[in-house]
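Note that one protein chain of the assembly has been removed; the remaining protein chains are unaltered in position.
The block that comes next holds chain A.
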Amino acid sequence: MRNRPVIAVVDDDEDDLFLIQEAFKVCLKEEKVVIASSGMDLLSRLETLPILPSFLLLDLNMPLMSGFEVLATLRADPRYNLMPVLIFSTSNEQPDIDRAYELGANSYVKKPSSFNDYKSVVEDLCNFWLRIASTPSSRIYQ
């Protein structure tokens, strides 16, 4: 049986998670969205997934384990080091942006403030990462 493609999201802010999920509902077809509320939660959820997520949306400012720490952990793990990781943050600080790329983020997406902007961002990132680019997990379902 074919596995449904997966998108993973990790964010400690409940309001942001709600907006992301609602925005995904508008543009996703068959993909399943896996939500995690912390870096540790994400790592344990990844263990249970049958396929690698097509991409991960990763918040930066989280307690206990920051987005940078999650990114470094994923890049050091051969099970997950090929997974595209898109930083999704309100931070516009250039040092944060530069550090994310240095640690191996695949892109750094600016987190919007309104739901309409959320829909626009999520639609564009889905169009690029699910329809224009190929990812290591997409080979499973294409």
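The rule we apply is simple: contacts are C-beta pairs under 8 Å (C-beta built on N, C-alpha and C of every residue); 3 or more make two chains touch, one makes a residue touch a chain; residues count from 1.
Here is the rule we go by: contacts and distances are computed from a predicted model.
**Student:** Can you tell which of "Cytochrome c oxidase subunit 1", "ABC transporter permease", "Response regulatory domain-containing protein" or "Oxidoreductase" UniProt lists for the chain that's not drawn?
**Tutor:** Of "Cytochrome c oxidase subunit 1", "ABC transporter permease", "Response regulatory domain-containing protein" or "Oxidoreductase", the absent chain's UniProt record names it "Response regulatory domain-containing protein".
**Student:** Among the options A:21, A:37 or A:107, which residue touches the chain absent from this view?
**Tutor:** Answering carefully, the residue with contact to the hidden chain is A:107.
**Student:** Identify the residues of chain A touching the omitted chain, counting contacts across the whole complex.
**Tutor:** Chain A touches the chain not shown through residues 81-82, 84, 92, 94, 97-98, 101-102, 104, 106-110, 120-121, 124-125, 127-129, 131-136, 138-139, 142.
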